[in-house]
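One structure, pasted below without further comment.
One chain of protein is taken out of this complex; the other chains stay put.
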Amino acid sequence: MRHEVPSRLRPQREDPLWVRVSLTATATAILGLLVAVPVANVFYQAFAEGLKVYWDSLTGDPATLHAMGLTLVVALSAVALNLVFGVAAAWAIARFRFPGRTLLLTLIDVPFSVSPVVAGLVFVLLFAAPEFFGPWFREHHIRVIGGTSGLILATAFVTLPFIARELIPVLEAVGPEEELAAASLGANGWQIFWRVTLPNIKWGLLYGVILCNARAMGEFGAVRVVSGNIEGQSQTLPLRVNMLFQDSKTAQSFAVASLLTFLALVTLLVKVTLERRAGAKAMMGPQELAPEAGVDQPVANQSLMGHGQS
Amino acid sequence: MATVNRRVLPGFRLSLGYTVFYLSLLVLIPLAMCYIQAARLSFSDFWSTVWTERARAAYGLTFGASFVSAILNVFIGILLAWVLVRYSFPFKRVFDALIDLPFALPTAVAGLVFANLYSPAGWLGRYLVPLGIQGAYSRLGIVLVLTFTGLPFVVRTVQPVLETFDAETEEAAATLGASRWQIVWRVIAPGVYPAVITGFALSFARAIGEYGSVIFIAGNRRNETEIAPYLIVELLDQFEFSEATAVAVVLLTISFVLLALINVLERWSKSHAS
Partner (left out) sequence: MSITVKNVTKRFGKFVALDDVSLEVPPGCLLALLGPSGSGKTTLLRVISGLEIPDSGTVLHHEEDLTNRSARDRNFGFVFQHYALFRHMTVFENIAFGLRVRRWPNARVKERVDELIHLIRLEGLERRYPSQLSGGQRQRVALARSLAAQPRVLLLDEPFGALDAKVRIELRTWLRRLHDEIGVTSVFVTHDQEEAFEVADKVVVMGGGRIEQVGTPQEVFEHPANAFVMDFLGNVNVFHARVHNGRAVLGSMEVDWPEPPPGGAHTAPIYVRPHELDIDHSPNGSRLQATVLHINPAGPVVRIHLRADGFENEVSVEISPQRYGELGIKQGDTVYISPQRVRVFAPALDYTI
């Protein structure tokens, strides 16, 4: 059904010019107002009191520095946990058929639909409420609530689906033929995974990890509940933004926010780059290597169905 | 061959085992705990907790604002998807990337910047407040920020469906005598509306659970601008575990119902498409 002229261009001749212009203008205006303006404002407000104040907010405030460190630790740990899970789940789901497969897929989506506050609450219950595991953890000197492990668990919960949901369609699109060929050539499981599977999914994996990381670092609701929100001790960057805002330290608050916004922009940049790669591959001559569906679709598009941190 | 014999490719038991183990530990057991804790309350206690005036106000606000924002996102989403799929214009890639920004941006930042923008001194507030439009510390603010965070959902659900309509279908309709408007209404719309409904459900579900962005801009006044998640956090801060859990159970159950509904919708919309 493809023509020499990409069909996407042809409808332009169908819609009258005034329709096209007005619709595009309205869309741009809405997008600008709703998205672009806020982003610009973040950076504007961050630098509103000058470069020195900006720099000091980020490097001169020990609580903020601590928050950066804590955010890094928590986010990277959560990503690491979910990476292993994501790969395992994608392998099981994409390569095999078994009873309960659909149920498993739905379960993976659960963290997306649960409010992060509830997610945080659930872990508080598990570890702090006296009836459950609280005493056991206290005995073993593991501070879960307010401690880093609680933050990691709550963040891992909320970002659990990202890597798995990114990898499953990628693995399905790549198909098992190469892995079967490797098996017929005598390779064992790990050899197949490292030499054949991994190189084929690396871009999807990279994007999944980066997205998961961005969401983990930006997680607010769950972390707010689980952490004690103690300045200099159990605050992550989003909590820091909140505290600074409540203390009316606007410029500092925006300075920290600008860091997080920058991270978001980098994530988007990676996505656009990966899409361009996937698009370039689609145009590279006769290929039986990947079925059209997998190559035409942007790597990242599918993962954007889901819920975010709050 | 899509189906692969599990004795041919290795790692089935290992990968499935770990997946189930991890999910149980991180998802199933914790969520079950929530219900178990709530079950400790007698039914009347449970009911009196989740049905206080304050709680009702919170539900009303949460669902109301989420609903309105989801509806707004439907219209905005269709417009954006339409323009994205069918027209070409400069900076289209920037346009496309901006749509995903609310998805990648931390909600705290979203809340912060919206509160700032619409406050009387803000870039937008300075024009809107004199007109009587109170963006910050109001319900309008809540709707605005929920519309922001839910923006990508309708767009990204509708976009792939719109892309399947190539020029041939419309040309066929035109040769049969349909006007431009009729083509949109009779050919394109029926194909797209399942995706629209799915996108609406996703946007709605997302908005219900939203916390981080809302609390900056809402003002969080009890019975007025307090959303349900905020209520839960307040109760927790006061160590009222049971009450917090009860309200959480309400939200959780609604989340599951919505999840099931969305799955059904997605399946329906896929079968509709083929």
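What to note about this one:
In order of appearance the chains are A and B, and numbering begins at 1 in each one.
In the analysis below, contacts are C-beta pairs under 8 Å (C-beta built on N, C-alpha and C of every residue); 3 or more make two chains touch, one makes a residue touch a chain.
Small disclaimer: the values here were computed from a predicted structure and weren't measured.
The chain that is not drawn here is touched, among residues A:I30, A:A63, A:L76 or A:L180, by A:L180. When the whole complex is considered, the residue among A:V79, A:A94 or A:V196 that touches the unshown chain is A:V196. Within the entire complex, the positions of subunit A that touch the omitted partner chain are 177-178, 180-188, 191, 195-196, 199-200, 284-290. Summarising the interface, subunit B meets the missing chain with residues 5, 7-8.
In this text, only the chains that are shown with their structure count from here on.
Centre-to-centre spacing of subunit A and subunit B amounts to 16 Å, using the average Cα coordinate of each chain. Of all residues in subunit A, those touching subunit B in their complex are 1, 3, 7-12, 14-16, 20, 23-24, 26-28, 30-31, 33-39, 41-42, 44-45, 84-85, 87-89, 91-93, 95-98, 104, 106-118, 121-126, 129, 131-132, 153, 156-157, 160, 172, 176-177, 179-180, 183, 188-189, 192-193, 211, 214-215, 217-221, 224-225, 237-239, 241-242, 245, 250, 253-254, 257, 260-261, 264-265, 267-269, 271-272, 301, 304-310. Only residues 1-4, 6, 8-12, 14-16, 18-20, 22-23, 26-31, 33-34, 37, 76, 79-80, 82-83, 85-89, 93, 95-110, 112-117, 122-124, 147-149, 151-153, 156-157, 159-160, 163, 166-168, 170, 174, 180, 202, 205-206, 208-216, 229, 232-233, 236, 241, 244-245, 248, 251-252, 255-256, 258-259, 262-263 of subunit B touch subunit A when the two sit together in their complex.
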